[in-house]
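Of the protein chains in this complex, one is absent; all others appear in place.
Lettered A, B and C in written order, each chain numbered from 1.
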Amino acid sequence: MPGRHHLFVPGPTNIPDRILRAMLRASEDHRSVIFPALVEPLLADSCRLFGTERGRVAIFPASGTGGWEVALTNTLRPGSTVLLPCAGQFATLWGEMATRLGFEVTTIAGINWGDAPDPAAIEDALRDDPSGRIAAVLIVHNETSTGVTADLPAIRRAIDAAAHPALFFSDGVSAVASLEYRHDAWGVDVAITGSQKGLMLPAGLALVACSPRALAELDCGGARGYFDLRPMLAQNATGYFPYTPPIPMLYGLQESLAMLFEEGLDQVAARHRRLAEGVRAAAATWQLPICCADPRAASDTVTTVMTPTGCDAAALIAHAFTRYQLSLGAGLGPLAGKAFRIGHVGDLNEGMVLGALALTEMAMRDQRLAIEPGSGVAAAQQRWLAAA
Amino acid sequence: MPGRHHLFVPGPTNIPDRILRAMLRASEDHRSVIFPALVEPLLADSCRLFGTERGRVAIFPASGTGGWEVALTNTLRPGSTVLLPCAGQFATLWGEMATRLGFEVTTIAGINWGDAPDPAAIEDALRDDPSGRIAAVLIVHNETSTGVTADLPAIRRAIDAAAHPALFFSDGVSAVASLEYRHDAWGVDVAITGSQKGLMLPAGLALVACSPRALAELDCGGARGYFDLRPMLAQNATGYFPYTPPIPMLYGLQESLAMLFEEGLDQVAARHRRLAEGVRAAAATWQLPICCADPRAASDTVTTVMTPTGCDAAALIAHAFTRYQLSLGAGLGPLAGKAFRIGHVGDLNEGMVLGALALTEMAMRDQRLAIEPGSGVAAAQQRWLAAA
Amino acid sequence: MPGRHHLFVPGPTNIPDRILRAMLRASEDHRSVIFPALVEPLLADSCRLFGTERGRVAIFPASGTGGWEVALTNTLRPGSTVLLPCAGQFATLWGEMATRLGFEVTTIAGINWGDAPDPAAIEDALRDDPSGRIAAVLIVHNETSTGVTADLPAIRRAIDAAAHPALFFSDGVSAVASLEYRHDAWGVDVAITGSQKGLMLPAGLALVACSPRALAELDCGGARGYFDLRPMLAQNATGYFPYTPPIPMLYGLQESLAMLFEEGLDQVAARHRRLAEGVRAAAATWQLPICCADPRAASDTVTTVMTPTGCDAAALIAHAFTRYQLSLGAGLGPLAGKAFRIGHVGDLNEGMVLGALALTEMAMRDQRLAIEPGSGVAAAQQRWLAAA
Partner (left out) sequence: MPGRHHLFVPGPTNIPDRILRAMLRASEDHRSVIFPALVEPLLADSCRLFGTERGRVAIFPASGTGGWEVALTNTLRPGSTVLLPCAGQFATLWGEMATRLGFEVTTIAGINWGDAPDPAAIEDALRDDPSGRIAAVLIVHNETSTGVTADLPAIRRAIDAAAHPALFFSDGVSAVASLEYRHDAWGVDVAITGSQKGLMLPAGLALVACSPRALAELDCGGARGYFDLRPMLAQNATGYFPYTPPIPMLYGLQESLAMLFEEGLDQVAARHRRLAEGVRAAAATWQLPICCADPRAASDTVTTVMTPTGCDAAALIAHAFTRYQLSLGAGLGPLAGKAFRIGHVGDLNEGMVLGALALTEMAMRDQRLAIEPGSGVAAAQQRWLAAA
């Protein structure tokens, strides 16, 4: 089909031309004397991305999902209990993986899809665990299924208030490199992200940041093979990898980090916020509720828009894809067929978002939703014009 | 700046990823035994693009401008007179080149920028030349400065009605591969195009189609070096070039033609029409006149929008570029500062055009034009929804 | 440094331009309605690569090393015993991973680095296990550290002769897509490979082929997360992945398989053999022994050349890299400093190998080895001229 596809799923995201160029790389000897000149600055820049000076970051050749396993198996004794507030698809899947890997998963009652994790409830749960049975608190920083962002600093304060020794894990797959994230300042112990969201790369790299406390626990973990942080960190320290890394991805990551630092991480977060506000203004004008219950928790990387009763969201998404070259994210789990998701993460600007909103309007019209053409577009424009 | 640039000048146009991939080519021996296997189908496909079975197409390593020179110097006796209805920047420049190359240029009185060439006036001018002094009629098929498309079949009929022996030349730089063009059926003798418009390639190739009658005149032309069609056609006939061709561009052209034929030349023209109708609907809603005087002659590849008195179109264009990553074309010649041009040619779809219209609205608002946000977008959407 | 680097490590291998082009891909929605049109033929072609009609192949976003873990954790009961003839670095590492993952590793006495696994010894070991304690026989098909290829059909016959129920696993990382491999015909149960050797791609994909018998055991495996074959195979069956796949790698694999099938898998293996014979002829002329003890087991993808006492192979390798842009593989484990390895795997031809041999000669001369310039090159040339 002619013209550029409009990719508005919340990952994988558009790969900027600069990164495509950087990834266009011949193979090279990953054991050569000059290879550390690539790897060492890359690891240092990755630490800068996560906001850690005290910790370390490892890069695994894996999807972001692999990061979940790295976090779980490297620092927790086999069979440990983890506390996981579960109000979305990715929290659910992380919990299922933890269960499959032999951990005990404790969730928190009364939390619904669309809610953010409640720091007070976490504090209560930790206070209810005086024996320190809970080894880690697992938080999805940005729940990509519902479009809800957790308040990590508040959760850190909750753990501290409970004076509980649990480690603090964050799944930052759709957050790091898009939303504010401060590993050291927020006291996170293990944070993960993947390459295919804010980093604007293909999937294929899982980045894992560890605090000094997490690093001190590495020998406590259970059986690990591919995802063992110890040989990875040992080899990284000399500028190499324990197994062949995906070299084009390393060059892509190098370029991605250069771009993010050139724009400024704060500016990147501000841009995501600005674009998200436009999308939310459009949804409001369309009179379609978003899944996120508390406006203050609305995600700046993805908006989950609820469709009216009688509208099959899956059919809408398929139509937008087929007719307008617009990829929207599907509703997941209980939201299947009831919502579509607009990803606004990565290498985007106003014009791209306005085009997507306009196409969404056309697709909704075609599906007989009573949407005024141009109304959502105008709302986003006005939001941005007013802010300028 | 983050996100994709919105390129809405009327050339160079967006290069589709398929073509970027095709152009990613190592050098190769352009005298090898297998090189004709690339060249021969490429020339055949180029004939198909122009709609000629009886004529031949040559591919010169040059900008489209070079095609003007090919047309003039290969088939016309030195010092010949050409008839050139002049109502735009590119007709003016072609005429200036002809003058510089020693030809006599006769224009037609009473034609203004924004007018299409008038077949009746051409017929009159030819009837007024019973001695056959006029060697060729030069027509800019699509005048990129004003957004006006000439009616080539009507002009052919005018030449025939005058029973005049003049050759018929067409500058199809912003027309071929976007608008309908039929070299044989319309009786054009020399038509040219460049690679950077409807062909969706970088600049660098000038394609020239010649009718049998034009080919019969090749020995009549004057002094020619680089642009001599004779060695080019002679070498092409064996699958080679008289000098080193730009090989990535040849592979790019191969892919471009494959894409155009896959979509269908008729569908390509229909898509350009559909997108143009959306742009014109937006301009009408904004209450900004377009330069083209006769709606039936409005170009489907570029729209020249007149800005109100008091609005500096150049400042608007600079602002759109700097603030919104939107490239609009400038008003040229007498239109400088008084118009902007929206190119809607090449690899585009609705979403891309809607994004550009929305950004144009924002840029105009910033420049204090009284434009209702979303109004042009809505007009385009409704135009397309109504057509579906 | 000017000119192309000469990459003669045994992986990662050169990426052909066709594959670089194929990998130059924008992101796309991996949940779209058209994504299965990419995935389903890719999986079918992967089965063809492995030579399996009865089994299935899964593609994991991971280095080949990840494939070891897939094989071990999916079909073996936790704590099972595996039999692993160990005569090289990669067998050693696979065994270490198995141990770390909680398996009992039994090796075979009397096997030295440079030896191929002895089918008779394997048969004896299995006969010595009447209770069927050994759950799997693990064979490195091509030991990349020593340049020795195992005789998989003979090992299959040995297992059958012992009438032992052990599963048969093969590490084909430096074998599949380069050497003959027939999953069904040879009765292998789980075979793995990586993308960065014969497949001519960057690292980043682990392919795992399973026999029906292996598939029947999937519920017997222990705790698995990322590398669980069950959700992978379930999602693959519908044309999707359980987590975001590295899309450029999928397109690269598609192109790689197309290239391999165009050349013909038999021809690919014959080409590797022919190039390897040239390299071995050169080493013989240089009077440098190769590590492989039995000439019939000499690998067609990598040759481990022993350097004379007094020659520091590591210094030679560093010099070749720095001075001549030639990457050779280092001696691993006990061979460190005593050998260099010439990889002759992937997208190579005679001219490339001859250039590398000539550079190796120059580097050896610089390091004061008594090598006649051109002698190894001549030996390879004569080998190939004689064969033609």
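To be clear about the criterion, contacts are C-beta pairs under 8 Å (C-beta built on N, C-alpha and C of every residue); 3 or more make two chains touch, one makes a residue touch a chain.
Remember, it's a predicted structure, so these values are computed and weren't measured experimentally.
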item	value
Chain not shown: contacting residue from B:Val39, B:Ala62 or B:Ile342	B:Ala62
Touch criterion as defined above, residue of C:Ala163, C:Ala370 or C:Ala388 at the omitted chain	C:Ala388
Touching residue (missing chain; options C:Ala125, C:Val148, C:Ile247 or C:Leu359)	C:Leu359
Contact with the hidden chain (one of B:Val33, B:Ala109, B:Ala370 or B:Ala386)	B:Val33
Touch list for chain A against the chain that is not drawn	17, 20-22, 24-26
For chain C, residues in touch with the removed chain	1-4, 6, 14, 16, 24, 263, 268, 271, 324-326, 347-352, 354-356, 358-359, 361-362, 365-366, 372-375, 377-379, 381-382, 384-385, 388
Contact set of chain B toward the excluded chain (per top definition)	4-5, 7, 9, 11-15, 20, 23-24, 26-34, 61-66, 68-69, 72-73, 97, 100-102, 194, 196, 202-204, 223-228, 242-249, 318, 321-322, 327, 329-330
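Simple rule for what comes next: only the chains that are shown with their structure count from here on.
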item	value
Pair of chains whose C-beta contact count is the highest in the structure	A-C
Most distant chain from chain A, judged by the mean position of its C-alpha atoms	B
Whole-Å separation of chain centres (CA-atom averages), chain A against chain C	35
Approximate Å spacing (C-alpha centroids) for the pair chain A, chain B	46
Overlap residues in chain A, where contacts from two or more other chains coincide	4, 14, 24
